[in-house]
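Note that this complex is displayed minus one protein chain, with the remaining chains in position.
Up next is chain A:
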Amino acid sequence: MLRHLFKLIWNKKGAHSLLIIEIWASFMVLFGVLSLIAFNLNNYLEPIGFEYKDVWVLDLSTNQDTVNLPEKSLRIMQRIRSYPEVISASRTSANTPFSANQMSNSSTYNKVSVSHDFYVTDEDFSKTLDLPLRKGRWYEESDISARFIPIVINKKMEDKLFANENPLGKLIKENDTLSYKIVGVVDKYKAKGEFMTDNPALFKMLKKEDWDRNVLIKVKPGTDANFEARLVKDIAAMTDQWGIEVSYLSESRKNRQNLTVIPVVIFLVICGFLLTNVALGLFGILNLNIAKRKNEIGLRRAMGATEGNVTTQFLGEIWVLATFSLIIGLIFAVQFPLMHVFDLNSEIYITAILASITVIYIIVTLCAWLPSRQASLIHPALALHED
C-alpha cells in the first residue's frame, strides 16, 4: 500500500508542488526556531555554577575623585565586612554576574590557544558567590607575592587546554611577557545566567592596590532595605561626592532572562502564526481534494476498502507528501550539524530536526484526520453516482 501511495503522490507531484513547498518552508522555519529553543534549553538545563540569592552589587562611581582610591576602597571594604548582616564581600571587575559587561581574552598553553571570558576578582569572590572548587583552591592574599599571577580557571577551559593533564601549578600565557599560574579549577561559571553557554573562563587575582568599582556583597537571608539605606549612607559619609548604587543579583538575573526569553517568545508567536496558516491551508486543500475524489473513494470501497482503509489512505497520502517535503528540508537542515554552523553542538541541531519532523507530522495528521475520516464515511453508492 505504501508503494501505491508513493506512486499516487509521485504521479501528481506537479499538482502537489505548492503544498510540498509550503510544508518544506514550515519545516525550515520550525527548524530555525526550535534550534534557538534547543540551544537555550540546553544551556538552561546546565547549572550556572554559583549562588546569586542574597547577593547585592555595589557600584561605586568615584566621579571626579582620583585621590587615594585604593586606600579608600580598602576602607570601604573593611566597613562593609564589619556589618553583622554581611556574610562576605568581594571586589570584582565590571563584568559582574548578569550584567551586560563582558571581558574576554585568549590564553595559550603548549601552543594551544583558547578564547575565554576574563574576570578580575579578589580572594573572597568564591566565598561570596558560593563558587565551589573542583580542584586546588581559590587564590589567597599571600599568592600575590608569588612570581606569577595566580588564576583560577573553569572546567571548560581545563578541558580545552589540558585534556587529561592536571592543570594545577601549570603556567598559561596571555602574551610573551605575561604568564599566569593556575591554583584552582571551578566547575561552571555562567555569569550571564542560565541561558548562557558554559564558556571557558579565567579568574585573575585583583591586587589590593588596584581599584575596581564593583563590590559583591553576600548578606544574611532576610536582610532588607533598611540595611541597604544604612550601607549607602555610611559609605557616602566615607567618600566625597561618590555615586553609590545598589542592585540585587536576583533582579538582574530576571532582566537578563527576559533578554533571551522575549525574542524566543516573539519568534514562537510568528512561527505559531505561520504554522496555523499552513494548517488551515492544508485543511482546506484536503477538504477540496476529497470532494474532488469522491468517485475514487466509491471505487475503492467497491473494490474492498474498509472505512479504515480510506482514512488510512488519505492520511497516508499526506504523510507521503510531508515526507517528500521533509526529505528536501533535511538536505538543507543536516548541513547545520555537519558544518557546525554558529559553532553550536550538533546535538542541538539534531534535536531541532527531530522535533521539527515530529511537529510537522503532528500538524499534517491533525489537518488530515477530519477530512480523511469524512471521506471514509462517504456512502460508496453515492460516491460512485457523482460525476
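Just so it is clear, a residue touches a chain if its C-beta (ideal position, glycine included) is under 8 Å from a C-beta of that chain, and two chains touch if they have at least 3 such contacts; residues count from 1.
Everything that follows uses one rule, which is that contacts and distances are computed from a predicted model.
Q: Given the options "Phosphoribosylformylglycinamidine synthase subunit PurS", "High-affinity zinc uptake system membrane protein ZnuB", "Type-4 uracil-DNA glycosylase" or "ABC transporter ATP-binding protein", say which is the protein name UniProt records for the missing chain.
A: "ABC transporter ATP-binding protein"
Q: Tell me which residue among A:His4, A:Arg134, A:Lys220 or A:Lys233 touches the hidden chain in the full complex.
A: From the options A:His4, A:Arg134, A:Lys220 or A:Lys233, the contact with the absent chain belongs to A:His4.
Q: For a quick check of understanding: of A:Leu299, A:Leu330 or A:Ile350, which residue touches the chain that isn't displayed?
A: Answering carefully, the residue with contact to the hidden chain is A:Leu299.
Q: Against the chain that's been left off, what residues of chain A make contact? List them.
A: Contacting residues on chain A, toward the hidden partner: 1, 3-4, 7-8, 11-12, 295-296, 298-309, 379-381, 384-385, 387.
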